[in-house]
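Yeah, one chain of the complex is gone here, protein chain that is, but the others are all in their spots.
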Amino acid sequence: MISRLLIQNLAPIDAGDGNTFARRRKLSLAFVGIGILALLLFGGLTTPGFLTLDNLLVIVRAASITGIVAVGMSYITISGNLFALSAEELAVLAACIFAYFMGAGFDVVSSVMITLVAAVVFGSIQGVVISRGADPIITSLAFGALFQGLASVVSGNKQMLLGSNAAEWLGTGRPLGIPMQSWAFVILALIGWVVLKKTRYGRKILLMGANKNTAQATGLNRTLVVIVAMSVFGLCCALVGISGAAQFSRATATMFPGLNIDVVAAILVGGIALQGGRGSPLQAAFGAVFIALLQNYMLLHAFTSGQRMMVIGALVVASTLGYHYLQGKR
Amino acid sequence: MHRSDLLRMTSVKKSYGSLVALKGVDFNLREGEVMALLGENGAGKSTLVKLIAGLAQPDSGSIEIGGRSVKLRSPQHSLEAGIAYVSQELSIVPSLTVAENICLGGHVHGPFWTDRRLAAKVKPYLELVGLGDVDPSSFAGGLSVAKQQLVEIARMLSRNAKILILDEPTAALSDVEIEKVLGVVKKLASEGRSVIYVTHRLGEVFEIADRVTIFRNGSSFDPVEVATLDIEQLITSMLGRRLNEMFPPRATELGKPILSLRNLRVAGMESPVNMEVKRGEILGFAGQLGCGANAVIRAIAGLNPVLDGSIAMDGKTVNHRDPGAAIELGIAYCSDDRKKDGIFAGRNLVENLTSTNLNRISPGGVISAAREKATAEQLAQQFNIRIDRLQSLAGNLSGGNQQKVALGKWIGISPSILLVEEPTRGVDVGARAEIYRHLRVLTEKGLAVIMCSSDNQEVLGLSDTVVTFFRGKIVRQCEAEAIDLPALMRDVTHPETNSPGVAA
Partner (left out) sequence: MSRREIFMDVMFRTGLMILVYVGFALFIPSYYSVRGVAALLDGAVVIGLTGLGIGVTMLAAEFDLSVGSLAALIGVVTLNFINGAEVGMVTAIVLGVVIAGVFGAAQGLVIAITGINSLVFTIGSLIGLRGLALFMSGENTVNIPVQRLEETDFLSASVLGIFSIPSLVMIGAFVLVAAFLRYTVWGKEVLAIGGGRTEARAAGVSIKRAMVVAFAISGALAGLAGAISCVKLGSATPLGFDTLLLSAVTACLIGGIALEGGRGTVTGIFVGLLTLRFLVGGVSGLGAPFWMQNLAVGSLLIVVIVAQLSVRQLKSRHDAPALPVH
């Protein structure tokens, strides 16, 4: 499929000087880190109210929604399958399912469990199709439309009230003064990182992304790897959906506008290598934080939403180009 | 009859890194002749051809065309100088028509193409290559490989090429098709074009070439008139001497049979295959590109479907259909393209070496750093890979080390059969001996190795048993001691002149 084809067409990894290569790899992470620090410093110096605890919490919370999904999506990218453009729709669908069961009188735990299971199923169905060789972006685009439609069906395209406030703490709770979503974001990013680097499954993702052919020749099961990656992605979307529905005590079929784009931007700005086999969920997390910082900075400086979007678009193009050359022609 | 030299190359040198491909080669080509280039793999003939085609530039030395000194910096340059290169890889777009393919990439056909106009333009060129009966408006993808190759030649002729380079054009063709291509080559030469013809098939040389230039170890001999040559002479000059110490001693004693093929039919082989491999044996398949040896190996590896017949391991028929199942059975496979499916170029050696054996290094799903390190170091030691390089990326290693990694990763699962295609392709001479030794050590531990190679000396030197292939047929199966190099070479290049079983 097209994206596969293109990946194959990209120049093979240069067998040149090993040290440069290794150094360049580390650079990606350092780049976002430096970007974040620079932005913090610059913003702090030029913008009153930027470096306050309250504002930083706002930023972290803003980064969390994108970040949770980006961490999930990073597995897809690292396994060599680019992106899934169904994050927004899956999160919306999860929110609607959650609201539906809450509204039907189920308790919080069962509603959450049902929603998570449903999201994993929805995620893995996409995984089955993609692992058979379908183009991940087009496939997820189609599934996104399906999920959006299902969300409208579940909600009757109306606002759904949760019926009780029993789940509110899931969306608005602040253990130790930090929002729930941010806890989830940080914990997921760390778990995602540890799983990728330290477990058998994580190793399979890396190897599959590094070279699909060798992976298959060594007996790794591509279908399983892709399905699990897509399920993790579905799970992350569901968490975002549930927390969103819980936060506002309601769900609608238009809840997370622009989430797909934000998540993909986080991956690209985080510098995860698009041909797969390299990178970590932390890069996606850093990318999400960087974008949230930038958005916040622009908001404080009264940029219009159009201007903000242009800046983000330019940033995405620039980082795509930048990492492309940095990582040696991916 | 001394016609003028159209192309002359003088003391041309070319090296790739530490590998010297051409050590000061002289070469000349006359107008209207077919010059065959012969030599073993790595002897330097493809490098020379690439220099002429503008795909690579010489380090030193001069190239003259028609008496004028030229620098051929790009394929475009070469084309302008009247040189056309038809490589082994086709450049025919299957979804375009024959006529469109001929005109594609040229600059003289005008911006508007209609079937009729193009057909009129390409017709003479199609006739030149003997494809007068092919409809120029039919899709190129529907033609046989041979005809596609002829279309490529027609494209080159339409660009006014004076010198045609054909790089093993017949490797993937059947006998009838080969006749067709050879006929066209002869005809083109008789019309005054010069042809450089790279081949492994000695028979073709006698059939069409006027002169032969033989390459050996990066040097060339003076061109010889084919009329004055005989096949024995040709073989002797191609071979030269290679160090026999390169190869480890053969097995002294073979174990029980482990794998047997019964009337096995696979795509790419014309006749059914029957053979047996014993523990501790290295079985070597010799043959050139398209001979069918790979097809047999890939069928055993579960990559190519078995059309008929059976594969049995330890006497039990096995029926695996994919590499995963083959691995379960203890069949490991290293393809001839390491970069494609032998190594993970972007990951380090530890991860490469343990990739086949993830379960052992990750008890309970969590990777144990200690086990990972131990496994990788053990394999590295066995294969003489420096421990301090374990952290570097596989893609950054030399060809030889990459091959050691590609092989080494299998040893972790203790396979009973190791299938290897072209074990030393792209590996420099020093590292070759080491890889041979490793393969031998493995068989001494009871493993059976089946390898195929287009390097005849390698097959003969390393194997206990040799099977020779020619165009989808097995020419002979015998103990390596019972055949010598010239005989083997005849088997794989020109078996017709060879009465079976007679070693020269």
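Note that the chains take the letters A and B in the order they are written out, and that residue 1 is the start of every chain.
Convention: a residue touches a chain if its C-beta (ideal position, glycine included) is under 8 Å from a C-beta of that chain, and two chains touch if they have at least 3 such contacts.
Everything numeric here is computed off the predicted structure, so don't read it as measured data.
Chemist: Return the single residue from B:20, B:56, B:70 or B:96 that touches the missing chain.
Modeler: Checking each option in B:20, B:56, B:70 or B:96, the one touching the absent chain turns out to be B:96.
Chemist: Considering the whole complex, which of B:44, B:82, B:248 or B:292 touches the chain not shown?
Modeler: B:292
Chemist: Please pick, from B:124, B:142, B:192 or B:430, the residue that touches the omitted chain in the full complex.
Modeler: Missing-chain contact among the listed residues: B:142.
Chemist: Counting contacts across the full complex, list the positions on chain A that touch the omitted chain.
Modeler: 1-7, 9-11, 82-83, 129, 132-135, 137-139, 141-150, 152-153, 157, 253, 261, 264-265, 268, 274, 304-314, 316-317, 320-321, 324, 329
Chemist: Since one chain isn't shown, list which residues of chain B touch it in the complete complex.
Modeler: The list for chain B reads 75-76, 79, 87, 89-96, 100-101, 103-106, 109-114, 138-139, 141-142, 145, 155, 171-172, 267-268, 289-290, 292, 294-295, 298, 304-305, 307.
Going forward, only the chains that are shown with their structure count from here on.
Chemist: Provide the residue numbers of chain B that touch chain A in the complex, in ascending order.
Modeler: Interface residues on chain B, with respect to chain A: 323-324, 327-328, 333, 335, 339-347, 351, 355-356, 358-359, 362, 365-367, 392-393, 395-397, 409.
Chemist: Which of the residues in chain A come into contact with chain B in the complex?
Modeler: 12-18, 21-22, 198-204, 206-207, 210-211, 213-221, 277-278
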